[in-house]
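Attaching a single structure in structure tokens format; questions to follow.
Yeah, one chain of the complex is gone here, protein chain that is, but the others are all in their spots.
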């Protein structure tokens, strides 16, 4: 069990704890000897770690250290130029016997996957429109296993374990609320669009079960999740004999939800539910990114530039304001 | 009282009713005689009307007909090439004695100004933050008279009697709802931003009491309602001794709510409430425009191109879908 | 049989011939009487035609005149301000008994549909790759009827009877030739891409059997022929059990052949055959438009601005140069 | 007193002189010992300097070395790969007793602040328009202290001690001259616009008394100097009871002088003086940047790419041409 | 001699005066008779003129009326819908015997061509640099005849008799002045660039001797005056054996003076004189357009939108401000 987190480590103490490997490389030191240079992490942050003077017989073992694996580390906490650093003295690979809880090590959505899934599923199950109900529940059931861990992106917003579910759930909460204000909207068509809109991200990007994506799949690069989404709805629609108008409208929602051609939508939304789907998607992504930026910033200050927010620096107001 | 509407007029009948003048011009007919060529309107639509063979002594009276005035008209309903047309036989100017209800003739927000105002005012009055409460109630009170009729635009979305209040009210309803989902947002700061964001439209554009705007004011053209908004908040903030951080943040919300420089915001939103203000503004405008487009379109068809929606044609689904 | 063409008509003669109706409307003349105002056409051009002083009993018949129908016309050729004009004296609707050959009246590709089809089909039939051969011949066979008349566009390049076949055939001729120069290209993959790339235009746009398109279909507007193409290949690929790599590459060629996001391709070409498909498509469209512009221009002059060529004016060199 | 400048230092000599610290960091050397790695500067350039083998007891002192402070340095001039480098042997912090003249160390406008200020002030004082005279002299007086050192930018053009005054003064000289050629211009309105246009840079960016700006202020980031300028003129105008037209025109000049929305002006200039103000601003910035680029370039060569000149490389002609 | 100008004509009087023909067409009137419909002009404005009921024998003469010719007209001044209109009773073609002074009829630069030419020539003649002196005086001499009337554009800024000289002269006045402020500039190189920069407009556009351009020449369309300018300088440089550096720099100034690729400069200015040439060109064009817009606008109002000023509406301040 992990009991020491990076955020809490003090200089000059000696620690023994588990960390996930973010980067690892063997380098030559100033003394012409090899050393192991790692960036270690847990859910509270990252820290630089060095194992100096690696002996030749240690090299093969160290070369096997992979990003994403968890190591048990013994180290002294030193400081260099104001940054904490671990001077590692012992390293052990971990296994099942360590009973690791991965949520200690990786970025995870703030709600439990099972609960988010149930929330979404229950909404789909309650649809009055029987076609939309069948379609959405079927899609959710068929993908339940992967939904339990898939991130919503390789990097950027919701790139975290369960991120896809979290993204869909918050958008679904918003979808219900916008329909209270704008009654031009068909509530269930919008909600179905929300549930389905990013499902093909699970084809587009690859992900391990920690919700960490190594990149795009062949189909993902060649077609993208929007067009894959069209293709998938079409298959389901044919299999279920969905009404043509409804099928095409849902396919259009898949295709148009990025809105701008340069962001992947060759056609802009052509009816209110498609239009609103885009805004719900944007709002959720922006709120996610802003929240993240603010968490890393002191009150009364501006964050670092955030690439996904057009390189803006985000202001965190003073607490006592 | 108006009892016949353009949408209901039948060919070949003779009608007597009131209409608002949209366009009027004296022209020379094929027989070298003058005729009066008008476009008449009411809240249900527009119709072409001709008064043929105008006598010289009638000319001075007809030359006084102004756009926006309401006439009492007697006419036969004819048809030419599939379009209804009025062959006018009598024209009378109207006055107080006609007891005109302008909402019969002009585009009007679907809720009563007084009620919308009260809704918004009550929200401001309930703010826990005393500074925002004072600022918003003061601004609303000082502008109450004009708010009763001001449109939110010269043309485009919410260009209608009471349109500004309607725009603010719907955004305010949304503001309360987004804060239920995104708790990074300060609810009252966002709501204050919504209430204040377009107040200076009442300086930027001119409007008569029918909510019809003849165009932009001198200050409006030179500075725009965003910068006028900054200037206005600054004056109020100094007068009220508002905290500097809050004042600047509100001013920034005024300035950044159009988001893109080419739409008038030299600076993009730099905190979550400013970001969300923009999306609430966009969503309300888009839903308004889509609703309008759909109302004018038959089920199963696409609308005409809508300029404010990037020239898209909007689809209206089949009713029985 | 049509024996007089618009390009050959002389002023002051009286003619009897067939013309297709491009526009027709009943208007009021200077003498307050109705007249029929038409634009008539044949494959050599267009001419204005007036039937003056229409009697009330003639109106119902004239109101039935539709664009696209062919009329038999008796008329005197007059001139006004340098333009030829027909003063119509007799009009007759036509029927089967007139044995009309529509190619006299409408824009038609310069080669016979059957021959173009056979050219394309024979190329597909000769593929060494059995999967591509089956796919392409099957697609061609299934669409043969519509291919006989479909234009390649509603307006712009190849908007003519048989235009789609002509576009594909010329691109196919080029595809064979580029593979002689660039051997990085897989000849059959490129040729298959050419054959398939615009097939879903037959879903995207509607067309009558004269190759005249009244506009886009519901699916066409909502998804576009690129995405429809992806969807269609996927269905065929699943049905035929095509290799996944080949299926996805063909789908990518459908999706990417417009190259730029703002022209409908959310993803740019990612392999040489997809890249080349785009250039062959562009070249064929541009050569078509330039040829058209030059035909309408006198040697030594510039054409009118051509919208599809970025509003350029195209120069026609002096013949004897 | 500084008597040796970086541009004149010779390899192999030993020097004792004063330098300003541009960068300083403690690093670990190849021998695992700490060393102090600095970039030192004076008005003639920069040089790398190393103090090797720092003892533990020296560290606290070296850690206090700040950018912008001036050190007295004893060092040997060495060379590495064609670059001069200082091998530092002694370091001393400086104080009042060193009688430092900062213009030896930092970039400074080529004219004396007092003289530039007087030039500008005398022009304002000579205005025939009493309102503009009062406004401009008041603004200049109120800001005189800061004007004595403020740069016109954090980096880029006129980022130097007294740079803001220099920028305004040269523009003012041009303003007088353009009015000799273009008499559509109101000379005093244009000159007032020049004097006021960048005043709020002193709010937007922060600066120490050396004219070195650490960055933007909170208000600067949130509103920018253009909008701050509008706000400031408005306050002054209200206080002075300036005519509304003149106030709004000046405010518009503040707002529009960057011309393009993407450079911060939501509205383009709407009268000749506003238009010309922009061009005078641009010309002065461009001439400044070109002059700088040329100074660093050998005759007959192109400069490095200059970011503020759209990455152009500027050509310096041969002297004897 | 022309003694009555359009701006001064009164309703109901009968006039006899000369006017230039802006447009002329024979049309059919409401009474089925031909009438001559003209727009007549002089330097003070334009007026609509009708000659009703044209007899068949008059037609050949009226058909010979050309745009740009001057007619002697007898007419009654009537009014229709608030616009003055001439009811023409007599028309006579004019000839040498009428001693017409074209400046009464057409737009003309405000200074005499001969004087402007002499101003420019005297500056060139005074160059200390003998190469630049020879080049500029030679170019001016060779083109003197055409310079006496050429406009600087087909439409837009300086599209007037002598407009090219006026444009060059004002820029030259500015060139001398900017060199007083910015001494990085080589005064004679800049002045030579100004004199030469638009010379090839006389090849690019065609013009009659009234300074009215019917459009672009073949070479103008194919190459443009910037590239033609490069070509021309090169020929002159070779003939005169000009130093290569100077020749290339002048050619570069020809090529780069429109600055942006989309305005015709494939390469941006690469030295200060080229940069400044662009700004002087822009400033002169903008001041010209603004001046024109303001002349047509009442004090306290905004002009119509001006296409060459990015569709801005220009404000004219109140006189007594």
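Think of it as A, B, C, D and E in the order they're written, each chain with its own count starting at 1.
Basically, a residue touches a chain if its C-beta (ideal position, glycine included) is under 8 Å from a C-beta of that chain, and two chains touch if they have at least 3 such contacts.
Predicted, not measured: the structure shown is a model, and the values here were computed from it.
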item: Among the chains presented, those that the missing one touches; value: A, C, D, E
item: Chain not shown: contacting residue from A:25, A:126, A:142 or A:240; value: A:25
item: Contact with the hidden chain (one of E:17, E:108, E:207 or E:265); value: E:265
item: For chain A, the residues touching the chain missing from this view; value: 25-32, 218, 221-222
item: Touch list for chain D against the chain that is not drawn; value: 30-31, 80-81, 302, 313, 315
item: Contact footprint on chain E, counting only the chain that is left out; value: 218-219, 221-224, 226-227, 230-231, 234-235, 245, 248-249, 251-252, 255, 260-262, 264-267, 270
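Heads up, the rule we're going with is that only the chains that are shown with their structure count from here on.
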item: Any chain that touches chain D and chain B; value: A, E
item: Pair joined by more contacting C-beta pairs (C-E or A-B); value: A-B
item: Option reproducing the contacts of B-E, where over half of them reappear, out of A-D, A-C or B-D; value: A-D
item: Distance from the mean Cα position of chain C to that of chain B, given in whole angstrom; value: 44
item: Where chain B touches two or more other chains at once, by residue number; value: 30-31, 218, 221-222, 245, 249, 270, 302, 313, 315
item: Chain-to-chain touches, reported pairwise for every pair that qualifies; value: A-B, A-C, A-D, B-C, B-D, B-E, C-E, D-E
